[in-house]
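Apart from one protein chain that is not included, each protein chain of the complex appears where it belongs.
Note that the chains take the letters A and B in the order they are written out, and that residue 1 is the start of every chain.
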Amino acid sequence: MSIKAQRFINSIIDVIIPLLATVIALILGAFMLIAFGKNPAEAYAALISGAFGSSRALIQTTLKATPLLLVGIGICIAFRGGVTNIGGEGQIVVGALSSAAVALYVPIESRWVLIPLCFLAAIVAGGIWGGIPGILKARLGVNEILTTVMMNSIAVYLSNYLLRGPMIDPREIEMGTRASQTALLPENTFLTRLAPPTQLNTGSLLAVLLAVVVYIMMWKTTVGYRIRAVGLNPDASRYGGINVPVYQALAITLAGSLAGLAGAVEVLGVQHRVFENISASYGFNGIVAALFGNLHPLGTIPASFLFGGLMVGGNKLQRTVQVNSAFVDTLLGLVVLIVVAAKIVSVNRSKRRAKNA
Amino acid sequence: MKKSTLVLLVVSVAALMLGVFTVHADDVFRVAMVMPSKINDYSFSQSMYEALMKLGETFPEGKFELQKSEDMFNVADAREAIRDYADMGFDLVVAHGSQYGTSLQEIAPDYPETAFAWGNGTDFYGQPNITAYQARAEQGGYVLGEIAAKFTNGAKLGVCGPVESGDAKTYIDGFKVGAKKGGSEVSVTFTSSFSDVSAMAAAAEGHMDEGAVLLTGTSQSIPGAVSVVKERNGHWIGAQWDTIPLAENNVLASLVYDWTPILDDILSKMTDGVLGGSAYDLTFADGGLKIVWNTENIEIDPELIALADELAEKIVAGEIDPLAE
Partner (left out) sequence: MHNLLNAATLFGIVGMAIKLAMPYLYAGLGELFDQAAGVFNLGTEGIMLVGAFSSFYVVYLTGNLGLGVLVAAGTGFLMAVLMALISITFKAPQGISGIGLTMFGTGLSSLLFKTILDGTVLSVPGFPDVPVPLLSKIPYIGDAFFNHNVMVYGAYLLVPVAALVLYKTTFGLKVRAVGQNPQAADTLGVNVNLIRYCCVCAGGILSGIAGATFTLANINMFQEKMTNGTGFIAVALVYFSGWKPQGVLAGALLFSFVNAFQLRMQVLGIEIPSDIAMMLPYLLTILTLVFVKSRDKPAALAVPYERSEN
């Protein structure tokens, strides 16, 4: 078999494995549904039609997929660089808060200046939130998984503090309802809507564009090559003269920046204000999407769409069949477990190839 | 004279029936409720769900449908649920959380045939099909604060708060003022979470270690605190919904939100073809704020109950400002 054909087959298998894993998870889920006395066919029909069945469903799915994709491509960079970023939740939160702060408090009229400034603020904030664990890992060897988890909690409490104190909507105080959220952002900071009145906005395009940019960076530039080399084999990289800690710190900082940007896109594009729980598990589900996309930025595009659909459909499931939304959380967990377990198949294949060669 | 009265009567009855007919055009009155926690959270969500169930009982069998979306703490999901219910042709969509207001502002104009209600909120955003409702929790907080002080003879009291926002905060502020009037010292904690039961339990232990004998608090995480009160034989005062089932021998009383008067009004307006455009306050005045006493299991001085009624009346009459220290 020619090398080209073999490569083609390999890439097909790479796609099939996660799909197969999802099918297995769905089958296990069907047994659960039967155990709870629900009709799985009916439930899955609701799930799928809720996610992809109408133009409104598709738009909703796209809106959910957007932050997933931005977090996901960041995860691709981090994981390829051999660092595990569990801190997406916190990075989204600080990104959302800082972009809202710029939108609310910086007195600039022109949206062509203001919006990039919002993005920049989010990128910096997310970068710091990812960079702290990155530097701690690089300088002191502190495990980044633990620090990112801690940084998540800190971001949530910080956000609670800001939304109830300094950044609370003055109207909420005036009316006495005191809901913890910021004021509505000025209209000139809203991202342009692509198909009004739906909420579909340019943020989704930006996410896809960035996925392509990340792909180019990771596979066509020296920086990307070094990040991947560090992830594949840190010892060989060190021997080859690459400053391993620096590239690991860089990888997780970039991941943090992208997650921060996801927060900004969610705020400027969809919500137009910040409230509690703005991260809405995108930080965790983005990991799932990236894994599903084989840690490839371009593969993460359809994967995010699929998982955005699962999240939207899951809520629809609750509304129509009255199956609790925790069912979808369970399903997502199963998908992760099966996908990572199935990795051994492709690993074994490549090993066998190496042996045969 | 007699004739005109009769005509008037006939016309109004006809109008009423017509109105009823329009609302029940497809015979079934369909209500959907979107909420941040669960229908059995012993607090905010449960209060509205039970009121809606009660509303359903006034309809003939099979003529009332109630659907719900629980755990919609994420506003984006809630927004989608609200829109979806309106899309599915529900007659009334109740968005039961302060954080949903801005979503309604956006959705309501797209569905002029659907009535929306949201709370806690005071603003119907100038929309003809939004009704805002708000619990004046500070009123109940004040009364129960003073009652708690009197019941314990001025002993220390503890407040287990979730987050410093919404009606949780106004209830607690009222409670503090009332307790002080009654001669008690109050310590307050916030766990910065609506759902962290273990932090709530630890906070309750802290209060009791420092000598508090009666605690109060709000949110769905209060079962954590109540279990501590139960274990240490203290007393508890609940808010938002009847918490007596959580600890029959320890819950002195609960402030209950009864949304029935407001819902009845919304329904009767809907029958007249008015889908919103107003704001309601749940207060002692309209009977929406109620105090449920646990006289069955705890010996409560009838004078105390009388005092509570008297305080409520004074608040209604404007003689007491529940938030004035």
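As a convention for this text, contacts are C-beta pairs under 8 Å (C-beta built on N, C-alpha and C of every residue); 3 or more make two chains touch, one makes a residue touch a chain.
Treat the numbers as computed from the prediction; the structure is a model and nothing was measured.
> From the list B:Arg30, B:Arg136, B:His207 or B:His235, pick the residue that touches the absent chain.
The one listed residue touching the chain not shown is B:His207.
> Which residue from B:Ser198, B:Asn249 or B:Ser268 sits in contact with the chain not drawn here?
Looking across B:Ser198, B:Asn249 or B:Ser268, the contact with the absent chain belongs to B:Ser198.
> For the full complex, which residue in A:Ala65, A:Val230, A:Ala280 or A:Leu332 touches the chain that was left out?
A:Leu332
> Have a look at B:Gly178, B:Gly224 or B:Pro322 and name the one touching the chain we're not showing.
In the complete complex, the chain left out is touched by residue B:Gly224.
> For the chain left out of this view, which of B:Ser47, B:Ser103 or B:Thr189 touches it?
B:Thr189
> Even though one chain is hidden, which residues of chain B still touch it in the full complex?
Those residues of chain B that touch the unshown chain are 38-42, 70, 158, 161, 163-164, 187-193, 195-199, 201-203, 205-207, 209-210, 220-221, 223-224, 227, 230-231, 246-247.
> Could you list which residues of chain A touch the chain missing from the display?
32, 36, 84, 86, 136, 140-143, 145-147, 149-151, 153-154, 157-158, 160-161, 164-165, 284, 287-288, 291, 324, 326-334, 336-337, 340-344, 347
Everything that follows uses one rule, which is that only the chains that are shown with their structure count from here on.
> Provide the C-alpha centroid distance between chain A and chain B, rounded to the nearest whole angstrom.
Whole-Å distance between the two chain centres: 37.
> Going by the contact rule at the top, pick out the chain A residues touching chain B in the complex.
It comes out as residues 56, 60, 63-64, 157, 160, 163-164, 168, 175-181, 184, 197, 266, 270-273, 275-277, 280, 312, 315-316, 318-319, 322, 324-325.
> Which of the residues in chain B come into contact with chain A in the complex?
My answer: residues 67, 69-71, 73-77, 80-81, 84-85, 87, 98-99, 101-102, 110, 120-123, 134, 163-167, 169-170, 192.
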